[in-house]
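Missing here is one protein chain; the remaining ones are kept as they sit in the complex.
Right after this comes chain A.
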Amino acid sequence: MAAEAQATAAGGLAGEMEVEAYRRLFPLAFLERHLRESVRPDARRPAEARPTTVALAAVSSAHGSALVRLGDTAMLASIKLEVMSPSGEAPDEGSIAVEFHMPPICSPLVRPGRPAEVAPVISKNLEDILMSSGMLNLKELCLISGKASWLAYLDVYCLNADGSLFDAALISAVAAFTHLEIPLVSVGDDGRVFTVGGNEGKAKYELVNREKRKLTITNVPFSLTCALHKDNVLADPTAEEESIIETSVTIVLDSSDQIVSIQKPGGAVTSMTTIKECISLAKDRRRKLREILMDNVEAMEVDQTD
């Protein structure tokens, strides 16, 4: 009996090893074999995204932060506010500086001392979308018109890269801005603006803003990346799927389902119906992500009142 069980276990292990070897040696054939059954290697349906979790206030030292997990992809976004002189072009507006970091810890493909090629591309896209989607009103970051305004440093750290990096980075950036609290500031006799901490500070100094406040966030953008392989549209691809499939489409939608950004960076040619399918998947995904974010914000508010 024991010998029989041992043999079965050995057979199962051998079979498992064979599958793993096949997966490594013929990744495309392995994927296609799954797609014939309308399933993916990680047991998802082609149009199904990975489970997403958002944790606000992940970094206590930052003014706003969020940790996002998109399957195995993990992103940490943190916002630090600094007082600066506004530009002459927009004296009553603050500004944002976006930086996306990919440390060697996030992927074996990223080597120490050599920045990942994709990092500056994601930084640029993030900044473009945050600025052009109308999510933030930069006038809210103004302290004293023409003299002082806030500069928000948004740093997004990729802790684990397992595909759909831009999607995860955008969710974490949006979540960090929803959590962002603008601190109390005061103007000194010499005209310098400085932050004030605690109740003592409130009593001692004349404050520019009476209480800590949050930014008014409207038109929140969310994105979905789809990998395109033959007639299959794979929503939210993993790193393994991205390495096999060259073609992808990234769609960013705002709260009113308008397309803020759509990018298909080369790859194999695709039909217009496929693009249409990607857009409809992105719309569904946006609604789900909005719900996830709202639930987390509400839970955070409940915790604070308690």
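One rule holds for everything that comes next: contacts are C-beta pairs under 8 Å (C-beta built on N, C-alpha and C of every residue); 3 or more make two chains touch, one makes a residue touch a chain; residues count from 1.
The definition used in the following text is that contacts and distances are computed from a predicted model.
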* The complex lacks one chain in this depiction; which UniProt name from "DNA repair protein RAD51 homolog 3", "Mitochondrial import inner membrane translocase subunit", "Protein ECERIFERUM 7" or "RNA helicase" does that chain carry? -> "Protein ECERIFERUM 7"
* Structure fact -> Missing-chain contact, candidates A:S132, A:T218 or A:S243, resolves to A:S132
* **Contact residue for the chain not shown (choose from A:I105, A:A268 or A:A299)** => A:A268
* Structure fact -> Interface residues of chain A toward the undisplayed chain are 124-125, 128-129, 131-134, 219, 246, 249, 253-254, 256-272, 274-276, 279, 283
